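Of the protein chains in this complex, one is absent; all others appear in place.
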């Protein structure tokens, strides 16, 4: 599943799957079991293992955390190079926040703003500066929970479908915020 | 992306991508743009289209809505066949609720319980009846927001990794709830 | 248990009531007692049984979970047949969410939108496309918690009274969303 | 539907149903349409009217507001007669709060406590003093949102099924609170 | 109990204070101590008793629960006499909800609406129908948490100062809602 | 009502009461009407004025803001004199926060802790160090929303009834926190 | 770090730092460790002590609690001198509430309003009366969580950068509220 994953499952990984796993947890192990700790492909007959039929599965595409971090950092760098203090957020297509970077000196309103701009951009696959215009015909779109219709959000796409949104907040204008967000998107194509 | 998606992108689909899309929205169109309406693979030079480098992408696996509905329905049927009133929920690996079915006569506490049991099962890839035991060594696991450590949740896996959780609540015992949740999981392997 | 408790309780009623009940729950039984687990019609004089005077009761009408699921599925099918990715929700007259189906690829904003459209439609017994117009004279209706004044919600009625709402969100326009919601309503009359 | 409902529907009531209704709303009418304003049995062909098939419907039983108020008042009177300051709440089987009465001088913690005790009692159809004992075998039941496992809640049943819960909070002991809650239940059987 | 505690406490004061109190609570007594359980006017020198200097105190005026219930009931009766299904709420000057009555058949949106209308009326000591007009000059007043600027709320005053608000929601127009709310206010002057 | 209140009501104060007030609000006046701006005893016939019958009223006792501030400051001074960084909160008998002081360098957890300790102390009219012990017999008291059962809260009483709570958080021990809270209480008796 | 801090660290202060501290906590010490209890400059080799490189640090400027209290009190005094009942709040540049003073008789809406006005003023370093005008070009700024665009908030700056906001709410007009807020700011320059 990742580059670190090996094909031959260790005994421990096998134990960590399903019913057997729980029984094997020692007294000193009190954290969470990593669900993906390894590919237990050869795991014998665990309750939950390997059984879902392929026709019942679909894939969704995400930025890797490496890419998302690089994009967020690029957006922040773009802001800092213009002496602006902003917060940057990356949200995936399911609406989950993947990366946040609260820039030095960014205002307290910027954190939540950045997250919501990113959410809004990925929801409708358009820059939030464009989505603001859409309110002219459907003003109540902005009442959808989690959204923010202010310039500063930009979508990230793969094969034409949205996979993430980058949101920036804290600059003196939404146009500036969005310029920085686009710099983040651009970092994914270099 | 789905069985309905065609390879040749319509004009409309192209228009619905990126900056161009927003400009093309007529006055009578006030809903949300479907981000995945089609595969705009040939879309020329849209701002957000096709540009993310493959090395920056990863895939995650989900149940189709058809499969998730079938599993939830199977869990509910199992409960009804034993004259129990329950709510069933399916949550994906990202924690998003995919399906909920509030069974006839299920108690008011069952809806949120079912969702949280499903969330808990998919988070640690184990039945919640097993996870309850884990609290002996780490009692504060149960303070993690969104979780509920009560029997009645079962994980769904593909290739050994968790992809969903099924939660059932409302029967007289958690053991019964979990029996029904497992019936839901079983429906995915037939 | 209290001064109202009489000695002539049926065995089952005794088990389900108060101290005895709790004691009877085995070590492996730690879930909730199903309040409706069976029809205890013959149970004589349990503390909580049968005693409310009929004049103090009223009935409310609900969709069965089978009907609600069928309606939601019909709405989702209508959307999929037009290649749209949406979430569908059914909410009852008391505002409780009964069914949710997050369609494959639906945007992250669609889930909460669908629930709120359904809530809004059943609250005022009108399609949300009509309710949007009502804001012209009472713009602050949209500030009522839980509502969303966007096309895509349709009421379900029985004998002229609203009993449920169906909400759809995620298509490129609210008009499309509402067309799918109406397909869900139509499934209840076939 | 209520004693006030007449069999012959007025023109206004007819207009207030479905699509027609919305169009008929004058500029001076900016509140909510009463969904149950009358029985529009003869309403001609409204979009949402009368069409749901009876096999798709089920009934749920509720206390009338008159009965719920009487019960709450009886509980409060019982407390006041013992010089105790409490809040009383009545919650229906769907978890909706129906009546609250914040007694003179009741502590600030009593309001939410009363609502949650009522919710808990109706969820499991048992007095909360009994449900507290159930935590011995399933301690995490108390983590279900909306519940409170403290004595002071009593269920109301009709034909053996729970239809409401009465919760009282604020007295020096939960035993007292529950005594008052039972006085509320008793008021429904006189 | 602390270094400030004196030895000459009355028996009752001792019981109600600190360690002794807790010990005195029997095994069956696990609720809250009623802070106002009696008038401990003669209690000498308890830690928390009688010591605040009168110059440091001010009084606020509230409706008794009897009056608040009567007003709420009058508002509900007024609605029912016109065949309208509404929820009624009474909120005190500190913003605390004192009484709620969810009328038979009232829409799910009405409960929170009624509470907020009452809150709004008592906050600005004016009927909400008047406060709506105030938004013309200060449109963002409606963004204050807890408020709702829709007709249907009426203030209750004593000696010219607001002491409570009555909110009604669920009728086809806010004007009707407010007529019923005023009927509630009127019940306090008879 | 306060020392600043005059007996002869100004024209403006009269205008600011009830229906008349709202009509009189000019375009430049877009804030909130001060509900208690003066004693409008002579106000002629306003809708909401002066009409509630005295038998329907009760009084509650509060600390003045001057007293509450003095008490909070005294608690903070006590902490600072021992080189501790804490937050102090004062909550009234209705649960409303009256004063908060976030001391220099107090930890981020201290603010909400202080408020909740104050709320808990005033709810049960006992120091929270004592209330902690009460959990032995009623462990779920601590699940009541808004409470925190940690030493550091002290009640303020007048004539034996609780009128406020003072909460302190941030010192290395709850015993220290509570010592500072008591210093706040003591400031009200000097 | 404060005027009370001594240069020579006591044994206790040393123990209270890092890993060593936790081990040293006796059974009677169950509160929070004051993170800043003293300057443990000579603390030997604690896990978390002294190691962050200076290049990785930045400073932010705050009002002392003494100054913030003085400013809040000055704002309240200004309101009281004009016979107005208001709540005053001070929020720092990170958005944390530092001081709140709920004035005698202030309306229930005023507390949250004051906090949000202060938050808004410090976020954009401008009086909220000015920020209201900014909505003409960016109306959705007001959808950012935590903000309130009503006159009554004033920023506090040091060397031109915002360090705090003072918010006032409850007077008959926002202009009055803001006049009082400015009086609070002025108290910091005397």
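Letters A, B, C, D, E, F and G mark the chains as written, and numbering starts fresh at 1 in each.
Convention: contacts are C-beta pairs under 8 Å (C-beta built on N, C-alpha and C of every residue); 3 or more make two chains touch, one makes a residue touch a chain.
What you see is a predicted model, and the numbers here were worked out from it, not measured in a lab.
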Checklist outcome for this item: Against the hidden chain, chain B presents residues 58, 60, 91, 93-95, 119-120, 122-124, 138, 140-141, 143-147, 161-162
Item to check | Touch residues of chain A, complete complex, unshown partner | outcome: 1-2, 4-5, 16, 28-38, 62, 64-65, 69, 73, 76, 80-81, 83-86, 96-105, 107-111, 113, 150-152, 169-177
Checklist outcome for this item: Contacts from chain F to the absent chain lie at residues 104-105, 107-110, 112-113, 116, 132, 135, 142, 148-150, 174
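Quick note on the criterion: only the chains that are shown with their structure count from here on.
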Checklist entry - Measuring centre to centre with C-alpha atoms, which chain is farthest from chain C? => result G
Checklist entry - Out of E-G, B-C or A-B, which pair touches the same way A-G does, with over half the contact pairs the same? => result E-G
Checklist entry - Centre to centre, by mean C-alpha position, how many angstrom separate chain A and chain F? => result 43
Item to check | Length of the line joining the C-alpha centres of chain A and chain C, rounded to whole Å | outcome: 32
Next on the checklist: Two or more other chains touching the same residue: where does that happen in chain A?
Outcome noted: 58, 60, 93-95, 122-124, 138, 141, 161-162
